[in-house]
Structure formats: structure tokens, C-alpha cells
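Note that one protein chain of the assembly has been removed; the remaining protein chains are unaltered in position.
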Amino acid sequence: MNKSTLKYIGKRLLISCATLLVISVVLFLMVRFLPGSPINNEKLSDAQRAIIEAKYGLDKPLIVQYVNYFKNMLTGDFGVSMNLYKDMPVSSLVGDAAKISFAYGICAVIIGSVIGILLGVFAALHRNTIWDTLATVISVIGVSIPSFVFALFILIFFAADLQLIPTMYDESQVVYSSIMPVLALSVGVIANVARFTRTEMISVLNSEYITLAKAKGLDGKTVIFKHALRNALIPVITILGPILVNLMTGTMVVEKICSVPGLGKLLINSIQASDYNVILACSFLYAVMYIFMMLIIDVSYGIIDPRIRLGKDD
Amino acid sequence: MAERERILKIRNLNISFKTDSGTVNAIRGVNLDLYRGETIAIVGESGSGKSVTTKAIMGIMANNGTIDSGSIEYTWHDENTGEVRTEDIVKLNEKQMQKEIRGRKIAMVFQDPMTSLNPTMTIGKQIMEPMIYHYGKSKEEAYAKSLELLELVGITDAEKRMKNYPHQLSGGMRQRIVIAIALSCDPYVLICDEPTTALDVTIQAKILELIQDIQKKKNLSVIYITHDLGVVAKVADYVNVMYAGKIIETGTIDEIFYDPRHPYTWGLLSAMPDLDTNDPELYTIPGTPPNLAVPVKGDAFAPRNQYALNIDLRVEPPMFEVPGSTTHKVASWLMHPNAPKIEMPHALKKRLEKMEKGGK
Partner (left out) sequence: MEDIKFLDDDFQLVGDKQDITKDVVSPAKPAWKDALGRFCKNKGAVIGCAVILIITLLAIFAPMFSSWKFDAIDTSMKNIGPCAKHWFGTDTYGRDLWVRIWTGTRYSLFIAVVAIFIDVVVGITYGLISGYFGGMVDSVLQRIQEIINSIPTLVVLTLLLMVMKSSLFTIILALSFTEWIGMSRITRAQVLKVKEDEFVLASRTLGASDFFIIFKEILPNIYSQMIIMVMMSIPNAIFYEAYLSFVGLGLPIPLASLGTLINDGFNSFLVYPYMMMIPVVIFSLLMLSFNLFGDGLRDALDPTMKEM
């Protein structure tokens, strides 16, 4: 790794930390000043209020309060749930839910990327044929229509009408009841990856170095697998970011539709129950996950592709 | 002089492309000969069909292009038996073409070294690949030969470069690497498609010298594709001037440079930038090349030709032999005995005379 790569990674790390700091300040201010938040709740008894005031040091200057809050946050202490699950620690609620959402996300990305890449390469190799058109239509539909619509359709046809899969999440058969949400989430990934792979593959196949590889007298397979594929697939990493965003918003709605007890469902329930501690913890976790993933994607792209000189992008 | 050994013989080649705006007749009856150890240049504006011709020789045309008629005969000595074999490339199928011809018999150097190397593969791998692929050489053999090749193309600390990726090298270096790749399977014919246009002026001359040097060492035949007459003057033995998919004048380098006959060649020569003329303006050929999607009637150059004859608008001129030469041929009605005697423009004549004096 050369100097500019390290410099770029350093810069990205700084920005990520700054973002986290900003988010934590916003969350703190919301807890502190929003009416109905755990601190300002009028329903609190005097005894409860005293405990909270002691815990957060509400008599101390604002900055000290923030530092306390931030410390608690770093140790995973988001307080207890107020309305949703009386007095359960938020960290365990969020932790359990996040595991499910995370697993779904990973599955959707893996399934979606594999199928998407195959579809994209296939379409590029059969350019301007009926197969290409078909793949393009599939990917346009998949890109434009959000995953919850697919979840709804799968729910209606496969679960409600045909009764092939359960309509509700069933803890006794986790794999079975995960088929629908994971499938619905994968559609968007497949479409995005397929579309991008096709474009990349076509532009690589038109490039001079592929002509050179052909001019060397290599056969078609060697040209495609040894020369074209790697170059076409590296940029696919760049769209993992947007895909991640899609997946995150996707999981929220899909989890609600399929009643999966994931992070999204928890966030929706807590919003509807105005359970501030849970809302803030979920938002924080979403933000942390997102920032962390983006960092990994950006950095790995720089390391994998020898052409890219990080830090020279602006 | 020993008997000239013909390697490549193209006869009446016609190539067309299917595009959205109709069929484009990119190559219209091209004839070309290449002899062992000699250098020919194909000169013309962009879009005149020079690159398409070479791609056809390599059999790597774009998918929408087809060879409508004609032959590309390639003659070589079989490696094992030593007997002389001749094949019409047009009739070979893709598999034979790929196994026998491409890379092994005919290799190519591309225009832009920045884009013609695989960015995610080390230099070493890219040079070794065709040797391992075609001749089944072991990695060690291929590695040793690659080092030799890198030294041949003038790259110092070759061992270190083998591990580099293309983006770590300069344009001139990359072009040397492309040449090394082209030479890796000991081809007989090297096609250089504008090998220096993408390079810095200071490096251009060096690359040309390198190619000439290697040509002498390996007794290669070289085809240059270029629009730069300066390059042609430096390297070529024979020149073919191409316009709208046809060769309109062909001859030895001296014939083309000191006794050009076709008005288009006059135009090209007049348009060549030159250090010691004090013309206030650089001459340019008026108009633009014709749209080949529309069938050409008569001489394709006539609409831009200030010496056009009435017949040019009606009938396509055949190849006339220039009297007193077996090599110099011109496709222009001006060569017909009945045509009015038209001399090349005075300014050009003076310029060429000056060049001749300077050159000899």
C-alpha cells in the first residue's frame, strides 16, 4: 500500500468519525430537549426522575451531560425501553433484532450478487439478442420497483394463495420463513448488479486490451474469463454502496410486511409507540453500520484495483 | 537481390458493416502485397478504412462487419516440415484463425498503449501468456524469453518490470511492452496501427527506430497504418494511399513522395507540416470524406477534387500503371491518355524538390 492510499484511508476514517460524532450530538440533543423523551416525559414519577437526573447528571453543564451520554452510548448503554417492552435494556432488544436483519442483508447481497453477475455477463455476451433484452427488462423492473412490492406479491401468491411458505415469521422454522423476505430483498440486488455488470462487461469487451488479447490468438473463453471478467467485476464493488442503502430501507418495510422481528420492525414499532430510547439506538446502529460498510467498500475498492489511485478523486 | 518472397496477398477485398443507418461499405476492392522483410505503409484520413483492412487480416473485426468478397492469402514455411504453405485467411474458420494465425503468424501493435494493456494483470503475465498458450512453454522458459524480449525492446531492469502493473509505467514504456507482447510468438508479420500517435514527440522517433531495428534482426514484414506522412517517410518501402475504402495510389516511397500522381496524394503531401517551408498557412484538403453508407458513384474523391473531370462523376477510375514503373499505380482518370495534362500544384512541386535535395 502506498502513501496516497494510506492518506485516503486516513481521510475516510476521519470523516467517518466526524459523522458519528455529529450523529451522537443530534441524538443527544433529541433525548435532552424533545418533549416526551425519556428525560422530559411528564408521566415519570418523581422517584424515576431523580434516578434519571442522577444518571445523566442533568444539573451539570450541557457539555458534561453530552460526554456522559456519549460514554454510555459507546458502551452500548442506551437505557431501557419505555413503552414497547417495559424496562428491557435497549441494547439486548436491538442486538437480537440486528442479528436477524444483518443475516438477511448478507444473504440478499450474496444471492443477489451471484445471480446478478451471471445475468449481467450472460446479457453482455449475448448482446442485442432476445436474452439480452429479457435480462434488461428484468433488471429495469428490479431496479425501479422497491423490494416491498415484491414482498407483497410473494406474500399474496406464494404464501396466501398457494400456501407454499408461511405468511408470518415463525420462530420454530427460521429458514423456511426467511425465504420470502430474503427473496424479496435479493430482487433489487440482482437487478442492480446485473445492470451494472452488463454495462461494465460490454465496455470492457470493447476495450483495446481485449482486442489485444484476441490479437494474441487466445480463444474466446480465455479472453472472457482471464481478461474481461476481472476488469468488469471490480467496478461492481462501487455499487455495493447504493445497494446497501436500498437494502437498509428495504429491510424496514419488508420486515414489517413479513413480520420479521428484525431491526426494521423494531424501529417501526418503536416509532409507533414513541419509544425514544429504542428509536435512537436503532437509528444509531443503522448509521454506524452504514458508515462502517461504506468505509470498507471504499477502501477495499482502492486496494483491489491496482489502477485506482485513491485520494486523487477530487 | 534475392527473390522476393511474398507473405501476404490481398485481392479484391470488400468489407461492409451493418449499422443503424444502413450498410456501410468500408472496404471496396482493396489489393495489397507484402513481401518478406519489407515494410509497407497504408496512409489515409481517419475513416478511410485502413484500420478495418488490418483488422480483417487479423480476423478480429467487429461483430457487425462481414467480408463480402475477396481473398487474403497468407504464405509461410511450416515450422516442422519447412514446406511452404498458403492459406486464404478469409476461408479459415475462427478456431483455425485463432490457433494458427493470430499472435503466432501475425501480431499487432495498437495505437494507444494507455488502453491496450490489461490494467489488472502484471506485465510479466501478459508477455508470458501467448507463449505458454500457443507453444505450451513452461513458466520458466516463458519467463526467460520474456526477459530477453524486454531487453530487446529496450527496457532496463526487466526483472522488476515483470512484476509491475501497466499503470505504473509511462506511455513509451507501455508501447515497448506491447511490442514485446507482439514479438513473443515470433510472428512473420507485424501490423502497427498508428503506433506512435498517442506518444510524446520525443518518444515517437525512438519507438519507430526500435521497430525498424527489430524488423532487421528478425527479418519481419511490417505494415504501418498511419495518417502521418512523416512516419511513412521514415520507415516505409512501399506506400499505399487509401481513400474511402479504396487504394487510390500505390508505389515505392520515392514514387509517392517525389512523383505523386493522384490529386488526393498531392493534397496529403501539401497538408504535411514541414519545418522549412514558409507558407503562411497549412494546406488542408477541402470537404470531408464521403459517407460510405451511400453507394459511391464515380470517383469518391471527385466532390473534393479541384481537378475533377466530368467522367469522375460518372465512372469509377480503374488502376492505371504509371509509365516506366512496375510498382507505381494510380486510380485516377487523369492518367488516361485522353485526359488533359495536369501538373501537381506549383507550391507542392517546389516543396518536393526541396525535400528531394535535402533527402539525398
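As written, the chain order gives the labels A and B, with residue 1 at the start of each chain.
Just so we're on the same page, a residue touches a chain if its C-beta (ideal position, glycine included) is under 8 Å from a C-beta of that chain, and two chains touch if they have at least 3 such contacts.
Since this is a predicted model, take the numbers as computed values, not measurements.
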Practice item. Identify the visible chains that the left-out chain touches across the whole complex. Key: A, B
Check your understanding: Which of A:Ile154, A:Ile202, A:Ala215 or A:Ala232 touches the chain that is not shown?
Key -> A:Ile202
Revision key, fill the gap. Residues on chain A facing the left-out chain by the touch rule are 15-16, 18-19, 22-23, 26-27, 30, 34, 140-141, 143-146, 148-149, 152, 156, 160, 167, 198-199, 202-203, 206, 245, 248-249, 252-253, 256-257, 267-268, 271-272, 279, 283, 286-287, 290-291, 294, 314
Study note, to complete from the structure: chain B positions in touch with the non-displayed chain are 286-288, 290-291, 302-315, 318, 333, 336, 338-340, 342
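Just so we're on the same page, only the chains that are shown with their structure count from here on.
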Point to revise | Separation of mean Cα positions, chain B and chain A [Å, integer] | key: 54
Check your understanding: Where on chain B is chain A touching in the complex?
Key -> 58, 60, 95, 98-99, 101-104, 107-108, 110-112, 115-121, 129-130, 133-134, 165, 167, 178, 181, 185
Exercise for review: Spell out the part of chain A that touches chain B in their complex, as residue ranges.
Suggested key: 207-209, 211-219, 222, 226-227, 230-231, 234, 305-307
